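With one protein chain held back, the other chains of the complex are shown just where they sit.
Take a look at chain A:
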C-alpha cells in the first residue's frame, strides 16, 4: 500500500525538511520523523543520500528520495488523497517551478546574507535585496493566486510550500537584525498570505516556533564564532 512505511530524515529547524512534511500532511500520509542529531550524520542518512549527505531524505518502502522540492513532486505524484499540490495546467506548473527555483537560488541565499553582512551599510543593502525579491514574489502571488488565498489558489500548493517554509527564518532574521522585511505596506498580499499559510492545518505543527528557532540560530552563530 502506498501510505505504508514512510520516513522523513531531517531536523525540526530546517526549512527544507518542512517542505515534504507539509506535503505529506496535505495528503494525510502518516510518516515516521527521524531527527538527525545536529552536528553529526547518521548511518541511515549517509546510506540514503550518499551523494549530498543532506536532509531532508524521504524513505518510501526501501527507496530514498532526496532534495526537498523533488520529494514534494514525488509525494504529489504518488498520492492523490487530499488535494493536488502542483497546478494541473502545464504552464501554471512551470510558473510555480520557476518561482520555486528563484526562491532557492536567489531569494533565500539573499536572506541568509543579511545575518552574515558586516556593518550597517552591508546589512541594509542585503535587506533591500530581500525586499526587492519579496516585491517580485508579491507580483507572482497576484498572478498565481487569481484572487484566492494562496499561490496554489484555494488551497496550499507547491509555491506556497516553497516560500512558506522560510517564514520562520524570515521572522528570526527580522527580529535579530531589527529590520522589517515582510512589510504590510510594500507587499500587502504576501503579508496576509504569511498569516494564512502559517496557521494552515498542514503547516502549523511543523513550523518551528520563532523563539525556539531564534535560540537555535544564536547557538549556531556562537558555534561558528568559536571555531
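Criterion: a residue touches a chain if its C-beta (ideal position, glycine included) is under 8 Å from a C-beta of that chain, and two chains touch if they have at least 3 such contacts; residues count from 1.
Operating definition for what follows: contacts and distances are computed from a predicted model.
Of the names listed as "Translation initiation factor eIF2B subunit delta", "Probable glutathione S-transferase", "RCC1/BLIP-II protein" or "DNA-directed RNA polymerase III subunit RPC6", the one that matches the UniProt record for the absent chain is "Probable glutathione S-transferase". The chain not shown here is touched by just one of A:77, A:125, A:154 or A:184, and that residue is A:77. In the full complex, chain A touches the hidden chain at residues 51-52, 60, 63, 65-67, 70-71, 73-74, 77-78, 90-91, 93-95, 97-98, 101-102, 105-106, 109, 136.
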